[in-house]
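== chain A ==
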Amino acid sequence: MNDVLDVALRLVIVFAVFMVVPLVVGQAEHKVMAHMQGRLGPMYAGGFHGWAQLVADGVKFAQKEDVVPADADRRIFQLAPAVALLPYLLVILAIPIGPSEGAVGQVIDAGIFFVLAVMGVGVLGSLMAGWASANKFSLLGGLRTAAQLLAYELPMLLAAASVAMAAGTVSLPGILNAFEWWWLPWQIVGALVFFVAGLAELQRPPFDMPVADSEIIFGAYTEYTGLRFALFLLAEYAGIVVLCGLTTVLFLGGWHGPFGEDGLGWVWTLLKTGVLAFVVIWLRVTYPRLREDQLQKLAWTTLIPLALAQIALTGIVKVAIN
Partner candidate 1 sequence: MADVPGPTVLASDYFQSYSVVGLLALVGVLFVAVAFGAGRLLRPVVPTPEKLLTYECGVDPVGEGWAHTQVRYYVYAFLYVIFAVDSIFLFPWATVFAAPGYGATTLVEMFIFLGFLAVGLLYAWKKGVLEWT
Partner candidate 2 sequence: MQFLLAFVVVAPLLGAVAALLPAPPGLKGRNPDQAVLRHGVTVTGAVLLAVLVLAAGFDHDHPSKMQATTDISWIPALDVRIHLGTDGISLPLLVLTALLTFLCALHSYFKPPAGPSPKAFVALVLLLESGTLATFAVLDLLLFFLAFEMVLIPMYFLIARWGGDRKQPAAWKFILYTLLGSVIMLLGLLLIGLESGTFDMVALATDNGRGLTTSVQVVAVLAVGLGLAVKTPMWPLHSWLPDAHTAAPTVGSVLLAGVLLKMGTYGFVRILLPVTPDGMQTFAPYLAAFAVVGIIYGSLACLALARPGAKGDLKRLIAYSSVGHMGFVLLGIATMTPTGVNGALFANIAHGLITGLLFFLVGAVKDRYGTADLDTLAGATGAALYGRAPRLGGLLAFAAVASLGLPGLAGFWGEMLTLFGAFDPAEGLSRPAFLTYMSIGALGTLLTAAYMLIVVRRVCMGEQREQPHPVADVRRHELAAWTPLAALTVLAGLWPAVLLGLTDPAVQKLLAGGKS
């Protein structure tokens, strides 16, 4: 009975995190962007600095009419948002935030495999949306999304492999247990590659060519309205959370910190994740959008060679210190 309760509790917490943290990131984005651009951003909803803006947005979306274009492939069109969203929920389950058994949704022994594989499913949602909309812009956007995922999945995999090599395990808590502070400089290239590639997979600016409104309206999501559209948006922010969380766990030592690891480990994790999320927002504001060819070129000619180099470095160092 205890086990059942334990599992139920974990599921509830994971679900709650999944519902709340992305909203926090979204709200932060509104405000941070606004301030960086010399404006205030949402100020009214909820009173204090417009804290409830996204909740209000959610309510608004839920009340909007749900239009499915006449030409669309109905079933797929309707399912696409769910497919785009749910993988992130599952990934959150596997991310440890603290040192103890209880600070992770579920220990999965092939953790890296699991998270990378499940995250890859998300793009299927975009692809389905792009295909099912029967809209040229959507299709183009969907294909661009797919191409982008394909291009950046590899550097991500390789960078993750580097960490797995360093730790000698593919389990996420295992990696954190093996973490030492000097991994930071050692794996920094991999970290950058991972983070950049992750950003690109999320189609966050500056890698948002597939949904570039000035070119192809809103890419795969052009035809979406109402709640389904909201789910796509939610997926994007959940993606940011997951990416930042994973980068933290894999490269930044997760719950490790200068002090207070045992009790306050989860704080470190959240802090690092938060900082990374801020960086994500910051990048959106600062960098211009990459062209499609630049996008691909960056992946194939910069990130992958870098990742390979990182693997080589990791291997050599690892063997040397043994």
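FYI, a contact is a pair of C-beta atoms (placed from the backbone, for glycine too) under 8 Å apart; a residue touches a chain by one contact, two chains touch by 3 or more; residues count from 1.
Behind the choice of candidates: all candidates are chains of the complex that A comes from, given by their letters.
Just so it is clear, the model here is predicted, and its values are computed rather than measured.
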item: Given options 1 or 2, the chain of this complex that touches chain A; value: 1
item: Footprint of candidate 1 on chain A - complex, ascending; value: 7, 10-11, 14-15, 62-71, 81-82, 85-86, 89-90, 93, 105-109, 112-114, 131, 133-140, 143, 146-147, 149-151, 153-154, 157-158, 161, 164-165, 168-170, 217, 222-223, 226-227, 231, 291-297, 300-301, 304-305, 308, 311-312, 315-316, 318-319, 322
